[in-house]
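One structure follows; several queries about it will come next.
Below is a slice of the complex: some chains, not all, each in place.
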Amino acid sequence: MVELVPALLRQELARLAEENNRIDGRGRWDSRDVTLETDCLYNAEGSAKVVMGGTVVYAGVKFELRTPWPDRPTQGSLMCGAELRPVAGRKYEPGPPSPASIELGRVVDRGIRESGCIDMESLCIVPGEKVWGVMIDIHVLSDQGNIFDACGLAAIAALRTAVVPAERFDVGEDHTLQVNGTPIMASFTRVGGRFVLDANEQEELGGDERIHITLGDKGHLHSLQKGLKGVFTPAEFAEIFDVAQKRCVELRKLVAEKEGN
Amino acid sequence: MMGGYGDVQLLNEDGSRLDGRKVDEMRPVSIEAGILPAADGSAKVTHGLNVAVAAVYGPMEAHPRKIQRQDRAVIDVRYNMAPFSTSDRIRPGFNRRSREISKVTAEALESVVLVERYPRSKIRVEIEILAAEAGTRCVGITAAAVALADAGIPMRDMIVGVASGKIEDTVVLDLDKAEDNYGQADLPVGILPNTGEIAFLQMDGDLSPDEYNLAMEYNFKAAKEIHEIMVDALKRRYDGGEA
């Protein structure tokens, strides 16, 4: 594809928007192809690879034994972090975690945490003494747009297929991690003046603000985030919210398919 | 959010809240503009027991070069909690939470400041939380908006930080400390009071679509009230000198 300078690219995206078209020919609420693979990495207790268009993301789950916090003696913990390292694209630079990578990790983390899909009490082994710490690490290997949805999907898929390595830690038998729900994120980007679903790299380069919506199995909101420069109206939100509901149902099916394995 | 450990009662039997507020009533807010002589613009917002101070410097040349934007100013926001602002002291320096809030606050302010008037320049906005009692990111946004106005930076609208949430399955406006700790959801937003647009949006917890709509309705109502207090503060500043 011809590289357009951002100003020209913005013009082109605006023109396409007027025709209700997108730069890769998709409809406004169409997404790119998604493939999901799980159990794909030795040493990770749960793992997933998501390819969403040209975006490639891995997630891995690890467990550790921890002493619980004194004020929550029967609760384990969950932590989700994302790395946006230079491997992911030409624009990424080495160095300490960028605000963009911190935001990515925290938005994915909140969606999972706030859905309540992990019961922290279920991670307790000996109250006041030993609990599981669950750590989800997400690694973006190729960013060609909409890494938020790819990361959210990889994280929940890795979590839902994770096996608690109790034997290795000498605290019982290995067992599937209990996960009560499948929170899914759907992200929208303002491109050519209107929001579209699952923006690709060109659309992000020439677009404006993003809205990230994480929905639970019942369609409740668990996390919202607006990123980048731009404003939106309540009416615009109502429109994308309906699309998000459908998108999340579809991606949730993808995860469910992997769990039978 | 989701921090509730058991059944903490947050509503009285008459439906009022523990501090006596109604479900759609916000905590008291007071604002002073122009309180820091070294800054180009400044403000102090007291919102409940929260105290946030904002200072604005600029527009100035953006450096290093690589942060410059040819067509507009960048807004460089630091949201920082003072070590003594919380119940347990926090170590000085940034953490992941403050970096995320700084990022999305900067993006919200860039959405209202007429940044295209100052190409290649930088506007520094420093938000310092001196006392924290739930909702500091919103109080910081309000303080930043007043400080920007105090610095004479042109904006297409003001921006007001407000939050609603859910406690005991009830949507309420402006969570206080206990409500935040034991509540079920929080929806902080940054509202443009004149256009009715939204420039800042976060949410966590559990909200049905209907609950979301009600919480948003409360937020718009509160934004109008706070906006009046902001305008008053700026008027006092320019009528009466350094307040």
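By letter and in written order, the chains are A and B; residue numbering begins at 1 in each of them.
Quick note on the criterion: contacts are C-beta pairs under 8 Å (C-beta built on N, C-alpha and C of every residue); 3 or more make two chains touch, one makes a residue touch a chain.
Everything numeric in this text was worked out from a predicted model, so none of it was measured.
Visitor: How many times does each labelled chain turn up in the complete complex?
Guide: Formula for the entire complex, using the labels shown: A x3, B x3.
Following the convention adopted for this analysis, only the chains that are shown with their structure count from here on.
Visitor: Please compute the C-alpha centroid of chain A, do the same for chain B, then give the distance between them in whole Å.
Guide: That pair's centroid distance is 27 Å.
Visitor: Tell me, which parts of chain A touch chain B in their complex?
Guide: Spelled out, the residues of chain A in touch with chain B are 72, 97, 99-100, 102-103, 105-106, 110, 113-116, 209, 211, 216, 219-234, 237, 241.
Visitor: Which residues of chain B touch chain A once you look at their complex with the stated criterion?
Guide: Counting only chain B, the residues touching chain A are 1-2, 5, 96-97, 99-100, 102-104, 107-108, 110-112, 187, 192, 195-209, 212, 216.
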